[in-house]
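Structure in structure tokens, see below.
With one protein chain removed, the remaining protein chains of the complex are shown where they sit.
Let's look at subunit A:
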Amino acid sequence: MVVLSSLGSPQWRINTSTQSKQYLTLHTLESIHPTDIFALAPTPSSILTGSGSSTIQIHSTVPPTNPSAPSTTSPAKAATTAIDGAGGQSNEQGKEFAKLQELKAAHALGCHHIAVARETFRRAASVGFGGEVKLWAYTADETWIEEMIELDMPLDGKTTKKAGEAWAVALSYNGRFLASTTHDGRINVWELEGSDAGKRIREYETKGSWGMCIDISADGRFTASGHENGSLYIFNNDTGRLLHSLPSLLRPVRSVAFSPHTTLLAAAGDSRTIALYEVSSGEQVANLAGHSAWILSIDFNSTGEYLLSGGFDGRAKVWNVGTRTCVVTHGESEKPLWVVRWLPKIGGRSEMFVVAGGTGGVGVLREASGG
């Protein structure tokens, strides 16, 4: 190990081979939902969260832009709180991590998945515990409104009932395509733009095991699904064919994620390990072991160098994808982390991620400066 002691700055050690990183809790949005938070999707300036509540909450993740907003020093904060108590919501707006919007009555029974278009951030999709999908558009006045696109749903063979309630969803990076899984193992892809908006353009059949998770690659070419029986598939969206049936994890697969350059697919779940596959060949290239509980959520950072994972025991880990090592383990409670996500990298800001789950709140973590 090279210790650059002459520089006199301990943070430089991060660049050595036995690296570790440090992330500090920047903020905690406490108990913003009445139940566990099951769904979270970040945009460059906000996070959308879903839970057992019928309301989807949207909170800011950037400092307030209003220069006259009260500073966050404690006396001012106390004063703001006092005013809040008397005056209602208006003071929320100026605060850091303020609530920006509520999407009321979004899902009557609660919401378990939210996806956003990760390039344009102009569209989001959410799924409720009743199996229904809703689409949301980000408008010019910086609010989300429901988009009325009727999705062409497959029909049950015997009845006119719409079969295959949606479970997990993903949006393509440009927001043009929506993909969902069903409890009976089907994967549907819909076109959302133009005169064909709502048309189901792909239906992939698998062996009937519940599709617990799904992702679309950044280039839009591939859809990957993970299933309850451990199966993992990559489909080629251009040809509409199965590209790879990947080696099974044998246990439920609760999260899949393509790397940003679509070179790797990561998959994790009850096996407690994260499997990395090469997309082009379908070969497994690594197995990241370290979690001692079911892994519920994984996410690549914007460069693909780091992978974030969250477990049923409340532990979050950051992995160096190149060295296949865990560089940080974070845990504040023993409650499940249903969803962990990197925040989109925006100019000059240190890398940040959020964790959400059994506390009903969201933890916001920022990489310690100097890394």
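Here is the rule we use: a contact is a pair of C-beta atoms (placed from the backbone, for glycine too) under 8 Å apart; a residue touches a chain by one contact, two chains touch by 3 or more; residues count from 1.
Here is the rule we go by: contacts and distances are computed from a predicted model.
Colleague: Choose one: "Reactive oxygen species modulator 1", "LSM complex subunit LSm2", "Polynucleotide 5'-hydroxyl-kinase GRC3" or "DNA topoisomerase (ATP-hydrolyzing)". The correct choice is the protein name in UniProt for the chain not shown.
Modeller: Protein name of the absent chain (UniProt record): "DNA topoisomerase (ATP-hydrolyzing)".
Colleague: One chain is left out of this view; which of A:W210, A:F300 or A:W319 touches it in the full complex?
Modeller: Answer from the full complex: A:W210 touches the omitted chain.
Colleague: Among A:H59, A:K95 or A:H112, which one is in touch with the chain left out?
Modeller: Of the candidates A:H59, A:K95 or A:H112, A:H112 is in touch with the missing chain.
Colleague: If the missing chain were put back, which residues of subunit A would it touch?
Modeller: 34-36, 38, 52-54, 108-110, 112, 129-130, 183, 210, 212, 228, 251-252, 270, 292-294, 312-313, 336, 338
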